[in-house]
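Supplied in structure tokens, the structure appears directly below.
Just one protein chain is left out here, and the rest sit where they should.
Here is chain A:
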Amino acid sequence: MKISRKIAGALALSAAAAVVLAGCTSRNDPGQTAEPGATDGASTEDLTIAFVPKLQGIPYFEAMNTGGQQAAEELGFEWLYQGPTTADAAAQADIVRSFIQQGVDVLFVAPNDPNSMAPLLEEAQAAGIHVATTDTDAPDSVREVFVNQASVDGIGEALTDTLLEAMGGSGQYAIVSCGETAANLNAWIEVQEAYTASEYPDAEIVDIVYAGEDQAAATQMATDLMNSHPDLTGLVGECTSSAPGVAQAVEDAGRTGEVFTVGLGTPQSMLPYLESGSSSGSILWDVEALGYLTGWAGVQLATDGDLGDLSGVDNEALAEAEYDESTGVLLLGPPTVFTAENAGDYDY
């Protein structure tokens, strides 16, 4: 008994240590230098630009990170990248606070919850940090610029056009969305509804369901939708987890060619479905270019540069980027439609 207690103690201790260590590796990125007191208008040499994604470790934000690192190398600044391991507003807030304490020069956030992020951004600004949003906006905040991947209209219309082209311009379709309160997804859906009603009078959105970020749930819901609407000929997967999910449901039901799908999926995850025909197209944007544009915008903010002047940018993926000064939105350009032909060219 005594021995087993000792073993138990040792095991519990090592488990506790491991958990603590796990916490450390995800929280503290070695190599980050804390420089208290942000400095404005310095040369880009000692400029630190931090980006807090919604979620670390998913290919989407890793691709943005790649783009940001590329910008850091070419433009010469330090790029810091750290996000929560679950799309959790509180965990994200902790990371934002740690960047405020480190006194970075520019702080980019893709907020999980724009409302709760707003006061934190104010705090950062009060500490002398340039604050901005990228990928997802916090509209009622002090952010100086929002780097937008694609306009809401652009995404909504591209999704609708691609799907309706496959459906022959008419018929019933349904949307499998993800987070029920996700502002960007809901904005796209609104455009899809209005655009479908005005441009495709013979088409109808019969249902909108929410699967969370769960691929299997999205697939099951798509299956349920096909069953409850026998005349359904189209499905939209509104986020990167439901886009392959709805295509998989069509394949599993053996209805490829009868029910068409489109979605916002990363090229690599959609490739098998684009090739088999269960997905008619994936609408997204060049995520690496978005990361690059974010890094570039950070430099402009810190050096009081002109966000509207992209002439000095040597990156053809940013050729169509434009800045709207009245709204403070820096737009990457129109969305990209990935098909079986070009999806293989991207490694995310």
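The rule is short, and it goes like this: contacts are C-beta pairs under 8 Å (C-beta built on N, C-alpha and C of every residue); 3 or more make two chains touch, one makes a residue touch a chain; residues count from 1.
The working rule: contacts and distances are computed from a predicted model.
Asks: Look at the options "Hydrogenase maturation factor HypA", "Stage II sporulation protein E (SpoIIE)", "ABC transporter permease" or "Nitric oxide reductase NorD protein" and return the one that UniProt uses as the protein name of the missing chain.
Replies: UniProt protein name of the non-displayed chain: "ABC transporter permease".
Asks: Going by the contact rule already stated, which one of A:T162, A:Q215 or A:T336 would touch the omitted chain in the full complex?
Replies: Reading the full complex, the residue touching the unseen chain is A:Q215.
Asks: Quick one: which of A:Q101, A:N115, A:S170 or A:N227 touches the chain that's been left out?
Replies: Candidates A:Q101, A:N115, A:S170 or A:N227; residue touching the omitted chain: A:N227.
Asks: I need the residue numbers on chain A that touch the omitted chain, in ascending order.
Replies: Missing-chain contacts on chain A: residues 4-5, 7-9, 11-12, 15-16, 18-19, 22-23, 25-26, 56-59, 62, 85-86, 180, 206-207, 209-217, 219-221, 223-230, 240-241, 244-245, 247-249, 251-254, 266, 268-269, 271-273, 348.
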